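Just one protein chain is left out here, and the rest sit where they should.
This part shows chain A:
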């Protein structure tokens, strides 16, 4: 009896094994291709990728995949909702990460339709690779501000105060956009900082300050605006010497270039500008 049941059972089992093998093989291949991209970032990229492919299957409801700098998370989430409302049938899939990460993902073939960078340098990498359809448009600017924990325990009032060796200052590493801006200000003012840590992302700087580990940090005006009461912002006049420009561009390989251009125009248009201004971004 049991010998009879065996073959019948075996087939689906074998099919299942083969299916999982195929999945594994694909996973192995895509992992190899993803290369140095961060694990978290590539996970969200693949989520975006699957969203894009489901959209591509049926033509009428279109999915637009937007890769945007981490500092745009709040504004672009809001703008995506408004864009969807204004264009029925369109779904906007968002992928947020550091600009450099996103450039890596796009050059490795991630299915992005639109790219919004936190600086012109990273957008230039993509333009140089011939991956941007038209000349990118700057849609916002951002400047640095000093963030301190509530109560300002170290009594920081100016940029020069940050050079005090007793003050624990956290900044962005020179390799990332906010760090480049920090270096520019240091050069312009002649004040040399001795940070206790040089973080990879502006959000990490903010975290170190809001947790009270650091006495002060240099972050974007928009980060402080978005952090609520967990940090206190201290504007300083020298910040004007380093203004970060945010460009947006449509990816050349995108199958949704018209829709991408529509989204970019939406961001640079009145609605986009209103939302961006509300969170502290400057106008280009």
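Keep in mind that, in the parts below, contacts are C-beta pairs under 8 Å (C-beta built on N, C-alpha and C of every residue); 3 or more make two chains touch, one makes a residue touch a chain; residues count from 1.
One rule holds for everything that comes next: contacts and distances are computed from a predicted model.
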| item | value |
| --- | --- |
| Per UniProt record, name of the chain withheld from view ["TonB-dependent receptor", "Cytochrome c oxidase subunit 2", "NADH dehydrogenase subunit M" or "Molybdenum transport system permease"] | "Molybdenum transport system permease" |
| Hidden-chain contact residue, picked from the options A:74, A:208 or A:256 | A:208 |
| From A:72, A:173 or A:202, residue that would touch the chain that is not displayed | A:173 |
| Chain A residues that touch the omitted chain in the full complex | 17, 21, 24-25, 27-29, 31-33, 35-36, 38, 98, 100-101, 104, 168, 170, 173, 175-176, 195-200, 204, 207-208, 211-214 |
